[in-house]
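Note that this complex is displayed minus one protein chain, with the remaining chains in position.
A, B and C label the chains in the order they appear, each numbered from 1.
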């Protein structure tokens, strides 16, 4: 009765569906019944053992659902209300949060800072690939879904859209900027959409898969470059008459894309990095003009919190951007192991998978 | 009669005093009679052949002097007026300048952008280690010296002070920030002074020479660390209770200082880089939290122009900061070869040398 | 032979076409043969004597044309090249320009600052409603028109588009903001388009003319309010659930619109003012929360310079925004007196008039 199904990390290479207790909640928590969730690239890193989490942890950090139960201190919501919460669920009370870096929320540890500390769901506490999820600090994190929006329409808000957009925001894109986005996976596509939302006049999307470049074009790219066909750095410098771009967004996490991003920057330009890297990065001396090019490199983690979610939900509701085409497949939670198999192997043109308990 | 003495680059290892024609000026130029100039670390790179310039070029980019002659279009100045000009003398009309990165002024080339393009004196045109210097785009670059200030008091404005301060400004230091500055040469010392001017509450100065750390203390450092005595990264993390610093300023140009600067940053912190590097830089994976730490790396070149100079001159005039102790030696222009020898070999506790034609 | 037609201010109520000498140019100037120009609301103020200019001055500040002749110091352009220049033509060398407020360029006067000093064409020097115009500081102000764009497509860049957009930019509109724009004349319509370009999720356009509201809808407004039909303040507070808007843009210049803009701001919200006022403004105590509401009021003048023009031209070239519908009428320069009559009296649904020499 108080049990539920949950996708649990067992060991590297193995995530499986298990029965778990539906969690009890404290005064500041909420229990949310998941109606749709999804699998993220990070979850695949967890599956492969490349990003370590505790054995027995429920995976997943992108919740769409319905409030089942509210903690005694959580006000302004009703049970039965349709909500999302960010992949990053900060407390908003720590020093880091009040200092403007809530994604690095360290709670009471390390003076309130912890790298990626705001990421709790499916990382340090049980996540969303389950029938129910406990949302901590619910007062700060539950965001009501506007009427008329489907689960699929808002499924990207908790992570992909927030991450992609922050790539454009952190770079402070200005009206008339030339922007290039390296890699057009789900995050890169959202960064492309974000660059358009911020007023870039020329958006160059780079990838090796033509179908992704086509989606990029629909989301705002003016020019698309398939790195299998052209030397991307040469081509971008040619396109800009040798000037370079105002902003380059890295959305993959490799030395090669990072380095290309650096090499196409104008003096004074900004590299906005969203990728999750797995090895040291090298800044070639020439690409940084010996340290004298007035360049910026900015790394960003997905912003969370209910105000962020509210803004993203409103963007969806306004019809500015339609991310529905990113949901290419749907699976029952019961079949999530198959969904991981599809997604981890990037078969069948998959971009994002909707998981339905 | 129309001849002057000038310190000229002859070949790697050799800068010598030569006779040169006093330059003719165009409608937008000014001719300035140098009363004091100095030698910069960059000049030593030129001397050693590490930074290439044309044979026969007059070296030097830090002018204090008197207007000898004004171009026909230059208004609001008088001949005989005491002025300085920035080491960086942008046109302020190019796309780069109007785009907010005047130090990267490319004039009409490359769509108006060129790495370090605003640096012309002693780089692409004759410089200041001479009896006279032609200041290009004089309307934008001549800054009158307030009455009552000596040459020595304003000698740091054109380069060292502007560069050091921008390290603090580009990092957007806020009231109450904890800031560390790696290396306390002339630029690092000015960065230390700049951090204090911007409201840092705790300033940590790092160097290997105790006498420099003592000057750092006079300019605003609360804590000084000699890297010969302590593990600087450990010590800073200990000092901040494991939190890390808000801002780390690199003022040397080595992988080791750059890397230490990264390693002591809080999640969300900013590395402000002023150093001139001579090899590729490596970002260790852990130090950048796999790209998810909300960190910034900002490189800055010295800002120039008369408005920048005016602000720095006013800081000197207000008595906020006294950089006089940085001028440790004085030479006649006739003896500049000796001055180079002293400065290049960092003998006798030299920080900056005043050169007097 | 060296004569041309020009629309000249004679006395309040009278602008007429006269013969004038084609101007001689200095080393930093350019002579541009006008192919299209337009009439601005400010020109009507001049016509009516509400804004004083010298008798005999040629009016107009929105040039599209062809370079006829270049000053000896102007580089990187060719005679015969198609260009525009901003309504505001700063020198970019003054203290004000280097300080980031180039529209307030004071040249050598008042320490380099002068209110509206960057506005010279048709204000302090002869303007564009003529066969030829002298563009001062041409190196900083001439912007080549990309191939394939018509005069009508770029005619708004010099003033209306630059002004409207800065209303959105100065307010620092963020992704997901709720923005209201009061008045949908040409500038207000461009502010509406600018709010969309910057990522607002809900744009509310206010005017008293339904046809303008319809254009606003095409340019990005999600909601339109006709103040003749509803109490605008009440309606906006209702629409936002009592929260208020993030940004209110005033684009008319009246106490009533200014005050309404204040009254619909959320605590912490920003009023971005573009209007030209003709009387003192009152800030009602309640509307500013006794000074404790963390609100901002920002006034902006049209930004100029070739980098600004380049960015706006690229926005047009990218197809992001189509301002063609704003050009509702066309007149020969010979008939400009009729054009003034139509425009000053706002007959026949006029928005902007193309004037062709």
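Basically, a residue touches a chain if its C-beta (ideal position, glycine included) is under 8 Å from a C-beta of that chain, and two chains touch if they have at least 3 such contacts.
All values reported here derive from a predicted model rather than from experimental measurement.
Asker: Of the chains that are displayed, which are in contact with the missing one across the whole complex?
Answerer: Displayed chains contacted by the hidden chain, ordered by label: A, B, C.
Asker: Among C:127, C:220 or C:253, which one is in touch with the chain left out?
Answerer: Touches the omitted chain: C:253.
Asker: From the listed residues C:13, C:100, C:148 or C:319, report the one that touches the chain absent from this view.
Answerer: Only one listed residue reaches the unshown chain, and that is C:100.
Asker: Contacts of subunit B with the missing chain: which residues?
Answerer: So the residues of subunit B touching the unseen chain are 165, 169, 174-178, 194, 197-199, 201-202, 222, 310-312, 314-315, 317-318, 320.
Asker: Tell me where the left-out chain touches subunit C, residue by residue.
Answerer: Spelled out for subunit C, the touching residues are 96, 99-101, 103-104, 106, 110-117, 240-244, 253, 266-268, 273-285, 288-301.
Asker: What subunit A residues would touch the chain not displayed?
Answerer: 26-28, 73, 75-76, 91-93, 95, 97-100, 102, 107-108, 112, 137, 139-140, 305-308, 310
One rule holds in what follows: only the chains that are shown with their structure count from here on.
Asker: Centroid of subunit B to centroid of subunit C, CA atoms only: how many Å?
Answerer: That gives a centre separation of 40 Å.
Asker: Which subunit A residues sit where two or more other chains touch them?
Answerer: Counting only residues that touch two or more other chains, subunit A contributes none.
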